[in-house]
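Omission of a single protein chain aside, the complex is shown with its protein chains in their original locations.
We just call them A and B in the order they show up, numbering each chain from 1.
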Amino acid sequence: MNVLRAVLWKDLLIEWRSRERSVAMLVFALLVVVILYLAAPPADTPEARAALPGMLWVAYIFAAVLGLNRAFALELDEDALTGLALAPADRGFIFLGKTLASFVLLLGVQAVTALAFGLAFGVNFAPVALPFAGVAALGALGICVVGTFCSAMAIRTRYREAMLPLLMLPLLLPILLGAVRATDALLNGEALPGLALQLLLVSDGVFTIVCYLGFDAVLDE
Amino acid sequence: MLNVFDATSPIARAPAARLTSVLCIGLFPAWAFAVFNAPIDSFQGVIQKILYIHPPLAFGAYLGFICTALFGALYLWKREPRFDHWALSAAEVGVLLCTLMLLTGPIWGKGTWGRWWTWDLRLTLTLLLYFVYVSYLLLRAFSEGSERAARFAALYGILGLVVVPLNRFAIELSGGRALHPANLNPGDDQLGAGMTSPFVLGVLLVFACFAWLLVRRYELCRLREAVLLQEAESEREDAWAT
Partner (left out) sequence: MSSADNARASQAATPALSLRARGISRRFGARVALHPLDMELSAGGALAVLGPNGAGKSTLLRLLAGLMRPTSGVIEIGDGGGLNRVARRAAIGLVGHESFNYRALTLRENLELAARLHGLADVRARAGQSLAKLGLAGFAERRVADLSHGLQRRLAIARALLHEPRLLLLDEPTSGLDPRAAARLGEHLRERATTTGAACVLVTHDLNFAAALSQQALVLVRGHACALPEAALADAATLAQACSAAVARLEAAA
């Protein structure tokens, strides 16, 4: 737990100093929203509305890939990752600390992006703000868990940043599908679908446990 | 250069490779004969005969992915390169069989359903699994240092299998209609008269091919390592000579 808190504090402090990651993620997500708007202007047909949740989550996942890549790039300067690996504790806590730091950043980016998305496509998130925040958080957690784990490996391959989406996207289907279904229901004024929430919760849980257990082997040369 | 199909190569001379190649050569004509003689399906027509190769390819592909994850786990536990060699071999053979399966499936689909592809539960699941293990091979190709590549790939191969039940849940949720014919269980009377033996022979043939390719690929890994060892050895000697 010490290690988790220390790593989280360190990542957020570094981010607070430079604001590199959050700004890059946010600008990128907003760009995606603008491009989606230009490519598929909002139309008031059921088909067009049905595509909106998927589009929103595409913007989220693009922003997440950008931010998650930086999460471990900064650990390679001065071999800081070795400094973390020397901590006398279960190395899974390093993983959880890094995951939570990315999670916090992604949550912020999601909130602003949702606002912009709502304005552009005429979606009103206000009546469902709280349940939507919950769904966004569950989705973001899963993305950050899988992304942090894959980023720790991808960054030490020859393709570095380019490798991360190849690794994480094939694994993220359950998270994205669950999140998109739940968002869809909320925007249609329906109750939260229990099955989609279950899928999100179970996937988050399974990925967190497996990645937590596996992280020691990522660092164990 | 080594030619994998050269019967005199050291890879082919490994006893296991010989045994499995004999099995393949023996099973192929029997299977072809049985398929040729099998009755033509009254409803689907001749295209139904894809049944004698498509599901067996699927079984082989799944077996390959399961072996990849299992050998990956063994590698992480024991850290012996041979487990990694088995895992890599199984992944490559699995991806090969899966490619063939994804090619034969649409031919049948076009003939029977009238379209090449549908987002059916089993199709989607298999496609995702295919992507995971293609990424697995990419990860290996781009990782530096055989030890690191082995470790990362083992972890990723395990994650790839863990995600299968989650994907299943997800696709069912999204209303993936089960268009794909159900599993064939022995004992069920789903196969018409005269269709069982070519099907069983098909499964045996694919499994024999799987074993043959796996063994030869594994031998290739071993030989490659031996060559690298020799090169490293002679480099050392050169370095000392100067």
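Here is the rule we use: a contact is a pair of C-beta atoms (placed from the backbone, for glycine too) under 8 Å apart; a residue touches a chain by one contact, two chains touch by 3 or more.
As the structure is a prediction and not an experimental result, all values here were calculated from the model.
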### Summary
Contact with the hidden chain, among A:A6, A:V58, A:A137 or A:L192, goes to A:A6
### Message
Touching the hidden chain in the complete assembly: which of B:D120, B:E172 or B:E225 does that?
### Response
B:E225
### Task
Using the touch definition up top, pick the residue from A:A85, A:V104 or A:A120 that touches the left-out chain.
A:A85
### Message
Could you pull out which residues of subunit B are in touch with the chain that's been left out?
### Response
79, 145-147, 225, 228-229, 231-232, 236, 239-240
## Note on the structure
Residue list for subunit A contacting the dropped chain reads 1-3, 5-7, 9-10, 13-14, 17-18, 74, 77-80, 82-90, 220-221
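To be clear about the criterion, only the chains that are shown with their structure count from here on.
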### Message
Help me check something: in the complex, which residues belonging to subunit B touch subunit A?
### Response
76, 128, 131-132, 135, 138-139, 142-144, 147-148, 151-152, 154-156, 158-160, 162-163, 166-167, 169-171, 173-174
### Summary
In the complex, subunit A touches subunit B at residues 149-150, 153, 156-159, 163, 166-167, 169-171, 173-174, 177-178, 181, 195-196, 199, 202-203, 206-207, 210-211, 214, 217-218, 220-221
